[in-house]
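In this view, the complex is presented without one of its protein chains, the others remaining in place.
Right, chain A next:
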Amino acid sequence: MTSSKPSASTNDPTKFTIKSGLAKMLKGGVIMDVINAEQARIAEEAGACAVMALERVPADIRAQGGVARMSDPHMIKEIMDTVTIPVMAKARIGHFVECQILEALGVDYIDESEVLTPADTVHHVEKHPFKVPFVCGCRNLGEALRRIDEGAAMIRTKGEAGTGDVVEAVKHIRTVSSEINRASGMSDMELRVFAKELNAPFHLLKETAEQGRLPVVNFAAGGVATPADAALMMQLGCDGVFVGSGIFKSGDATKRARAIVEAVTHFRDPKILAEVSSGIGEAMVGLNVEKMPNGERLAGRGW
């Protein structure tokens, strides 16, 4: 066989190589939330490897409340016309028609996201039939593998979006890593039991155990506010970083965006991290996740 094995894909291995392949091209990069073309240009000039087009960043969704939905296609199109890097956009969990619309627009990736208000409390979108690839969030290995089973070609470990508090992102990547480590030492018989425990498909768990990592690219997302946060997530094993409110809710978006890009490239070099962390203005104020009532937490959405 010349092509990669149909890893992680159950339906169409050909398409899946293309879908998961784009995520591999984003590795070692920063994907930034932007709400208009002007911010998208700032992100592109800072060195973002992609942008996430959305109407309100998570911090505003949190503050303003109400139902958060897919963004206005006109705004997404404007961003697509303005930058040459990949453009992602968010759809509500389970809202497959929003996904159809985003695909028709020609976005490069769809994020089926808990940051928006879920449209279905039982089902996620069946992602295999779409030509456009999907990224989905997870808090643990079982959730990651369920999303991949549905067709997600990229995973992000969920932090608590819009808080600027990295604690949840750390907790969830540590959970995923420790579950992968456990699986790696198991026999097939043990993996079958573990698969039931995680509520995950056996074949994907086995693939994960063999590779010693998730079978698709995994970014950190939610709560990353500083270059040090970004490098922390990279050292904990993430392939790249999403930054939402952390950039455009900070004192100097341009400087901070550039600093986070460089921190992700040089994540193991404390000297460079010290340099890029210097004089970049105020970080976003932030909300303390520990003091937040459960009902206000977004990361718990997803089934």
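Before moving on, here are some points about what is shown:
Here is the rule we use: a contact is a pair of C-beta atoms (placed from the backbone, for glycine too) under 8 Å apart; a residue touches a chain by one contact, two chains touch by 3 or more; residues count from 1.
As a convention for this text, contacts and distances are computed from a predicted model.
Remark: of the listed names "glutaminase", "Clusterin-associated protein 1", "NEDD8-activating enzyme E1 catalytic subunit" or "Queuine tRNA-ribosyltransferase accessory subunit 2", the one matching the undisplayed chain in UniProt is "glutaminase". Interface note: of A:36, A:82 or A:254, the residue touching the hidden chain in the full complex is A:82. Shown as candidates are A:98, A:165, A:207 or A:262; the residue that touches the absent chain is A:262.
Interface with the hidden chain, as seen from chain A, comprises residues 1-5, 14, 17-18, 21-22, 24-29, 41, 44-50, 82-86, 103, 106-109, 131-133, 258, 261-262, 264-266, 269, 272.
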